[in-house]
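Complex shown without one protein chain; remaining protein chains in place.
Our next item is chain A:
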Amino acid sequence: MAGRGLLVLFGSQTGTAQDTAERIGRGAKRRHLRCRVEALDSCDVANLIHEPLVVFVCATTGQGDPPDNMKMFWRFLFRKNLPAGSLCQLDYAVLGLGDSSYPKFNFVAKKLHKRLLQLGGNPLLPVALGDDQHELGPDAVVDPWLVALWDKILALYPLPPGLEIISPDVRLPPKYTLRYLPEDSPQPNSDLLQPTAPRAAPCELHPFAARVLSNRRVTAQSHFQDVRLIEFDIAGSGITFSAGDVVMIQPQNCPEDVQQFCQLLRLEPHRRFVLEPTEPGTALPPLLPQPCTVQYLVTHYLDISCVPRRSFFELLASFSTNELEREKLQEFSSAQGQEELYSYCNRPRRTTLEALWDFPHTTCAVPADYLLDLIPRIRPRAFSIASSLLAHPERMQILVAVVRYRTRLSKPRRGLCSTWLASLNPEQGDVRVPLWVKKGGMKFPADPATPVIMIGPGTGVAPFRAAIQERVALGRRGNCLFFGCRYKSKDFYCQTEWEELVTKGLLTLFTAFSRDQEEKVYVQHRIRENGRLVWELLSSGNAHVYLAG
């Protein structure tokens, strides 16, 4: 292999592994190594046998599962027919990101490390296991591991003579240059979320713009929590789903935040631009039309409400001309400053926009080229589908609890997606939501005689509503639901639906209203009270039990 090169492959669910992979990529650039950073499912796996040096950064999600963007790779890796010595050319290192409060802590990284070893790969380091449960989060493991990794890599591929490691003070070039188009170029079609022609099932790169038909609050106005039942029109989308499946929704930022952000960064929202990669071969960002308006970029793409990461402060520091601000930003990006950073950002859940507000002399100096390096893409949110196509063909319904809570910040914290969905009013015109469907983890029994016990407090009842609608349509009667909420009169949503089914003998319903009486009553109390019935369903009926919420 001529030249010094590193391939960084990541599997990331919430963006943390991707951010870490990009951090490694920047470190490689500073050491004059050619570097590519790619998601595992996007890389050409056939070529892996020829790669000499690969670093894997893999999160573990769900129940010890690989993230969505490495699922295909995962299935490939464990094929029995892969020969044992295939990866004999490969030097590798695996960094895992996980949470040790889960039993299958970092299973993906552990298994990957062992499988690569089995296939003949040569590990440079033992597998590193980042842990969310550590007081300083995964960085407590990542920082020292990176030091060791660079030592090993530079030992294998020393710096060319005459070259030094690029100092952290020197800013690396951005991934893309942003070229504004002249102000008088023709306006694009302003409705960028046109319904697309039907194709193969919609996915993350090609979501379906579903029209919102209704958005109804199902909790009492006096109740502290706002829960919505939202219905989408999915006719002509090619979308099918069954009970237990999950819908992914791509949210957007609210107009006030977009306006504030543009003001802070001195951006003109109506200007159009195109992006050009600075390094040939870099793909353009997905889901961003070209050309694009600044308004669109900030509304649909830049995640300005996410909690900023360390890499954000590192890059921001490099733009600062104000000594006070620069010092603070550098502190937040240093290893010693991580506790401060956690206290400033993570614990109070401060948003990127709010953090930018604290650094006015720096934000006005951020070049537009660096926007996509500075701020990550908005990630889709998952919701259990709460209706069945058998009961409501060409429709999809979801139950959304609007996320709103307080931290020590004076402004309450809001969930990006839930707040946006709650704000949609179908009566004000054609309102559309980009979405696609993912297979869920719950499978309901194929045998019609098998009864089903469902335990779903709060919005956990959503997939069970889908299952019950589906089973009732198929004539299956063995449906037993344990539902819990706080007040019968305030958040007992779907009450009329359940009561109708109970009257018809199609549903056995047990409810637990935790605050309707002095002592707390939860679903587990109801299960115990009805132990005999539950036991009979289990032992003679072979009932399947489901738990969500």
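Just so it is clear, a residue touches a chain if its C-beta (ideal position, glycine included) is under 8 Å from a C-beta of that chain, and two chains touch if they have at least 3 such contacts; residues count from 1.
Simple rule for what comes next: contacts and distances are computed from a predicted model.
**Student:** Pick from "Replication protein A subunit", "Septin", "F-box/LRR-repeat protein 4" or "CPIN1 protein" the UniProt protein name of the chain that isn't shown here.
**Tutor:** Matching the unshown chain against "Replication protein A subunit", "Septin", "F-box/LRR-repeat protein 4" or "CPIN1 protein" yields "CPIN1 protein".
**Student:** Can you work out which residue in A:176, A:208, A:296 or A:359 touches the chain that's missing from view?
**Tutor:** From the options A:176, A:208, A:296 or A:359, the contact with the absent chain belongs to A:359.
**Student:** Where the complex has a chain not shown, which of A:336, A:428, A:496 or A:517 is the residue touching it?
**Tutor:** A:336
**Student:** Going by the contact rule already stated, which one of A:5, A:168, A:348 or A:426 would touch the omitted chain in the full complex?
**Tutor:** Touches the omitted chain: A:348.
**Student:** In the complete complex, the non-displayed chain touches which residues of chain A?
**Tutor:** Residues of chain A in contact with the hidden chain: 1, 44-46, 48-50, 52, 72, 75-76, 78-86, 88-89, 100, 105, 107, 110-111, 114-115, 118, 120, 129, 131, 133-136, 140, 323-324, 327-328, 331-332, 336-337, 339-340, 343-344, 348, 350, 354-355, 357-360, 408-411.
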